[in-house]
Structures are given as C-alpha cells and as structure tokens.
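Each remark here refers to the structure printed beneath this line.
Below, a portion of the complex is reproduced, with chain positions unchanged.
Chains: A and B, in written order; residue numbering restarts at 1 for each.
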Amino acid sequence: MGISELLAQLADPATIKTLSFADRMLAGLVVTFLGMGITFIALVILQIVITLLARFTAQPSRQPAPTSQPAPASQPAPAPQPAPAVRPVVDTPVATTDDDEIPAVISAVLAMYPTRATGDIVIRNIRKIDSTPAWGKAGIVDQMNSRF
Amino acid sequence: MLAALAEFIHSMGIFNLTLGHILMIGIACLLIYLAIVKGFEPLLLIPIAFGVLLTNLPLADMMAEPIIEIKDKVIHTVQPGGLMYYLFQGDHLGIFPPLIFLGVGAMTDFGPLIANPKSLLLGAAAQFGIFITFLAAIGSGLFTAQEAASIGIIGGADGPTAIFLSSRLAPHLLGSIAIAAYSYMAMVPIIQPPIMRLLTTKEERAIKMTQLREVSKKERILFPILVTIVVALIVPPATTLIGMLMIGNLFRECGVAGRLEDTAKNALINTITIFLGLSVGATATAENFLRVETLAILFLGVTAFAIGTAAGVLLAKLMNKVMGGGINPLIGSAGVSAVPMAARVSQVVGQKENPSNFLLMHAMGPNVAGVIGSAVAAGILLSLFK
C-alpha cells in the first residue's frame, strides 16, 4: 500500500478503523512530517520575504526615533510595576508624535486631582480627524489641498 | 383542571432534568467562576459558559432546527429554530472565526516580528504540539483523522483557528475543543514556566537581547499584503483566516482607515465574540460532552500545549547556539501564540533570572508568528482531511 493510498484511508472516517495501529502511526507520522515541513517552508519563505522587505524599504537617514518610541497602546508595558490593577492607556488609533503629547496635557489637567485616581482612567477619545468629517471622502482632502 | 395542571407541570424543565444536565450546569458554573474570579479569558469563557448553561436547561430547545417549506420558489419558515441554532450558523458556515481574526488583526502590532523575522522560525516550531498531538490522538484509536486534527489544533493556542478548523472537520467536538482551547490559553502562565525552566540553563535564561530596530511605516503597510500573498500561495485553505487577520492589520497600519479599524476591533469583534461564545458553548450538550472522549481531549490538549512550548524553547536554544548567542531561549515558548499571555510569561520568567532583562518585545515576535503558524497548520490539516 503506497503512502498516498494510506493517507486517503486515514482521511476517510469509514476506513480509518480498518487500519492497523502501525499503519495509523505511519500515516500519522507522514502527516506530521508533511505538516511541519510545509509550516516551516511557509514561514521560512515569509522570513525571507520580510527580510528582503526591510532591505528594500531601508531609509538612509530619517530619524525614526520618535515614531515608535511610545509603546503602542495595545501592548502591556514591559516594566514590572507594583501590581497596578489598571493602568492609563491612550488609545490613539493613528499614533503620531504629536498625538502622543496630547494625552500628556489631558493627563496633566487630570493630575490636578490628588489621589491615584488618574492612574485609573483611560483616555480613549482622542482621535485623528483622518476619516471623520465626511464619510469616505476625507482621505483625498490632502491631495486636493496640494493640487490647487 | 388538575389534568391540565399536571400536563403543564410535566412540561416544566425541572421534571425533565437529568443527571447529565445537572453536571453540565455545574460545569457551566465552574467555567463562569474561573472566568470571573480567576480571570481565565473572561471575554470568551463567560459567553461560552453561559451557552453551556442555556443548552443544558431541559426543554428550552435553544438549538432547535427550524422547519421550512418551499412552495412556489419561496422558502417559508414554518417553525422558527432556537436562537442558538441561528447564532451557531455563524460558526458552522465558517463566518465568525475570520471576523474575529479581522478584529485581532486590527489590534495586533506585528512590529516586533517585522523587526526580527527569525521569530517566524519559533512560531513554526511551536506548531509541533499540533502534529504530535494529532499523532497521539490517531494512535489512541479513539478518534478519526478529522477529530484528531481538531484536537491537535488546541495546541495552536488560538481560539478562532481551533473553532474554524473543528467546525469544518468535527463539529460535534466543537464545544469540548473550544472550552479546552480557551481554558488552556488562560492557563498558559501555569503550564509553561516549569517546561521552560526544565529545558534551559540558568545562563541561557539570563541572556540579554539587543533592542529591536525601528520598523518603518512602509514595512508595516506592506507586511500584511505580502503575508497574505505568500501564505495563500503555499497553503490556500489558510487564506480565509490569514487574509482577514491581515486586512484588519492593514486597516490599523495604513493610517487612512481609522474608522474601519475602530469598528473592526470594537463593535464588530465584540458582537461576534458574544455570538460565537454563546453558540459554541451551546454545542456542549450533556450527551456531546459527558463522554470519555472529552477527557481524552482535555488530556491531549494540555499535552499539545506542553509539546508546543518545549519545541519552541528547544529551537530557540538551538538558534542561540548556531547563531552565536544573543537569543534568549525563553522567547521560544511564546511561539505557541496565546497572545500576549505567552510573551508575558517569557518576560516574567526571564526577569526572575535577571531583573534587568526585558524580553517582552522580543517574545512578541514569536508570539504573533505563532498565530500565523497555527493558521498555516490549520490550512494544511484542512487540505488533508476536508
């Protein structure tokens, strides 16, 4: 019995019961090799593609520091803080340098209040205007402004 | 009058309650307890547990199939089905899991993976858990290949992938598999650390990793497009999951679709989560769940997690040796996904050894790679066994 036929019998719920333990294990091992093999091949190709991507999009001397320095909102801070049940998070969907400073202002205003209360709130509402004003049309405003 | 009353009383749920129902209601309450008091994946376990509860209340018939009639080319519903039946169609037809992935993509920062593409290897290694468990399930003689594949995918540590695959291959096990997957994902901080310590030396755990490079906006935008194309060209059945994950991520990174990103990661994913959780839980009826197979699933599931963890750590160890150091093997365990819990575990275990060690961002790479890896593995299993 060839491997292909064995796999076919394994895949058919009607015939799998007829396989011996050894056959089942053999077929299972083939699936495991095939599966892990393809998984590795797929992810290795992805790795190569992403590595090439980095090379092709390399920017000579743009100072990228501020762009990504503030940790994205959806990641927990790495530092082991003293078990804070909740922490302030600023959900700015389209984070830019300036955006990251706005919450600081608001937080400063809120910090006028004494206790740890400010540590407990999340400013979730500061948003870029990008797609807000007229639905489906905003993206092109810049284009227009630069054209005329 | 008394006869009428007697008849009515016989239609009460309490007079149709079996031991199986009571056990399942107990399990539902236990899951709710774990979710609320112990904090086990509450956003999914609460709906799932409530679905288990509702489906095991006798005569409530929340999963009843509708009766239809076709007359003159028009479909009429003669008797509507139960609410859970309708919600379950979203799982059964494979609609809900990819929509959850849409929202997950909108929430996920793939930056650490782009900055360190080697992470993908660790994300691949952790899928060993899936296939070894598949092998064990096949060997046990209890399961068909379809069932064994669905059980193995628990080791992917990724709820929507597990539900997507098992809804297609073994819908009758959906409830047990979903409950196992989400419970174990919540228990990652308990399952992983002993394995991680066992397989690494003190020196390895103390290795400090250099800071990750900046990732440009261009890379972030091209990444989801390239991943979709590459994965789809190699494993077509993975396209649905990976494609939706990546369009969600594109909404997030492109900077001009904030509205869509916002809805994908809030209103839409929350709505689907409620529907998916309730209806997946509702498949766990007493007769489906109270079987020896469920115990086997629970046991095999935790094995899958353990093997995935070990495989990730061992490959990271190997990479550290081959590539001349600088890779802390603890980040390998994050390859099982369970985002971001597994990455946090790497961070915490590493910091215990060396308090100045910050592995979190390095572990996020294998962590999100594990999501891609599991979807790829699910696609392979689908193409073999559908």
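Just so we're on the same page, a contact is a pair of C-beta atoms (placed from the backbone, for glycine too) under 8 Å apart; a residue touches a chain by one contact, two chains touch by 3 or more.
From a predicted model like this one, the values you see are computed outputs, not experimental measurements.
Each chain type appears once in the displayed model; counted over the entire complex in the file, the copy numbers are A x3, B x3.
The rule we apply is simple: only the chains that are shown with their structure count from here on.
Chain geometry summary: the mean Cα position of chain A and that of chain B are 16 Å apart. On the side of chain B, the complex with chain A involves touching residues 107-109, 111, 113-114, 117-118, 120-121, 123-124, 127-128, 130-132, 134-135, 138-139, 141, 144-146, 148, 214-219, 222-223, 226-227, 230-231, 234-235, 252, 255-259, 261-262, 340, 344, 347-348, 351, 358, 360-361, 364, 369, 372-373, 376-377, 380-381, 384-385.
Those residues of chain A that touch chain B in the complex are listed here as 7, 10-11, 13, 16, 21, 24-25, 27-29, 31-32, 34-36, 38-51, 53-54, 57, 59, 64-65, 67-68, 72, 74-76, 78-80, 93-94, 127-128, 130-132, 135, 139.
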